[in-house]
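One chain of protein is taken out of this complex; the other chains stay put.
Each chain gets a letter, A and B, in the order it is written, and its residues are counted from 1.
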Amino acid sequence: MKSKASNIGFIFFGLIGILPFFAAFIYALLYSFGMVGAANSGFTTEFWVSIWQSGAFLRSLVYSTAVAGTSIIISVSLALWLTLKFRKELEVPFLSFAMYLPLAIPGIVAAFFTFQLLAKAGFFSRIAYAFGWITEARQFPDLVNDPYAIGIIATFISIVTPFFLLLFLNVYKNERVEELAQLSQSLGANKQQTVWRVSLPVLLNKTWTLIGLYFIFLLGAYEVPLILGQESPQMLSVLIIREIKQYDLSRLSEGYVVAVIYTVIVTTAAVLLFSRKNDVRHEG
Amino acid sequence: MKANWKLFFLGALVILVIFPFAYLLLLSMASEWRFPALWPSYFGLRNWEQVVSSETGLISSFFVSTAISTCVATMATLI
Partner (left out) sequence: MFLEVQHIVKSFHKEEVVKDLNFTLAAHQTLSILGQSGCGKTTMLKIIGGLVRPDGGHIYLNGNLIDDVTPEKRSIVYLYQEDLLFPHLNVFENIAFGLKIKKINASEITDRVHLMITSLELQGQEKKMPHQLSGGQRQRVSFGRAIITNPALLLLDEPFGSLDTGTRARMQDLFKRIASEFRITSLFVTHDLKEAILMGDHIGYMQSGKLKVYESKESFIQDDHTGVQKEIDFWKGLTK
């Protein structure tokens, strides 16, 4: 009976989860080769060639990877440090509630907020002015729409760190890291060795799939880089939407080319992540 | 000494969490807030009155959002 139930679940998953996604992918693929679309007239590889030659996609991919990677590394390190240093304090009801609050802020609001704080006429700029550090708004450094994506990274970190903190605090309890750390000490490891050889590996071992998924999520984030990003290079989703929303219909296909490449990369990465996870756990 | 440092840090963390909410609330009540000013020249419920009284459909859009998310949550739980 159980297998019947799981079959129904699988069919539902296929109908709702995979079919629309797959159909959209096929549509994008056909569009990218000029086989669908008002302005297109049959199979051609010209859009793929032009995307390849312009280099816009590659730049955007490298840029997105760098931004998402930096954000994830900083967030995970920060959350790990907080977990190891403050886990007892964070169990206080008020504090554990406060840790959940940032999760309630949607990405677009966080981006808007970052803009209000860091822009040239923003909160910090006003404070700098009040202290006499700057005399004009334009003297304030570029922190949003800047080439180093400081605004985007800051926003990502503030969105993602609370999530990782809650995750690590949970894993810390469930995997009994406290006891493992005590055990490691009684086997002769000092505090530092215990952190590097036991606490961190155990925490990361259980969570790296989620960390990987979050990296992919940030790679494809849209609202935050839309508000806080610069003109070029842009993060992938922004680039794709910009191309697809063009009034110039011939550019539409190029947008779909980028969308297709992006989908292939992300799907491959996700499949790799999960298949390796399954590989490790073949017994209870 | 060590405990004090931790307490201080946690306090800063809590402020960091609460600050966005407070600041956004402030922004919602402020208008005519030009650059060097640290405090808006108008502070009150004017923006809120505008949103509620105007016919932009904020309230109906709020209900649509609630209805959609309830549906999604229910379906996701059932399946």
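As a working rule, a contact is a pair of C-beta atoms (placed from the backbone, for glycine too) under 8 Å apart; a residue touches a chain by one contact, two chains touch by 3 or more.
On a predicted model such as this, the values are computed, not experimentally measured, just so you know.
Considering the whole complex, the hidden chain is in touch with A.
Considering the full assembly, A:Leu180 is the residue among A:Leu95, A:Leu180, A:Val195 or A:Leu213 that touches the omitted chain. Here one chain is not drawn; of A:Val202, A:Ile216 or A:Ile241, the residue touching it is A:Val202. When the full complex is taken into account, the listed residue touching the unshown chain is A:Gln193, out of A:Thr45, A:Ser77 or A:Gln193.
In the full complex, chain A makes contact with the omitted chain through residues 175-176, 179-180, 182-190, 193, 197-198, 201-202, 205, 280-281, 283-284.
In the analysis below, only the chains that are shown with their structure count from here on.
Averaged C-alpha coordinates give centres for chain A and chain B that are 23 Å from one another.
Within the complex, the chain B residues that touch chain A are 6, 9-10, 13-14, 17-18, 20-21, 23-24, 27, 35-38, 79.
Touching chain B in their complex are the following residues of chain A: 9, 12, 16, 85-86, 89, 95, 98-99, 101-102, 105, 109-110, 113, 116-117, 121, 123, 125-127, 129-130, 137.
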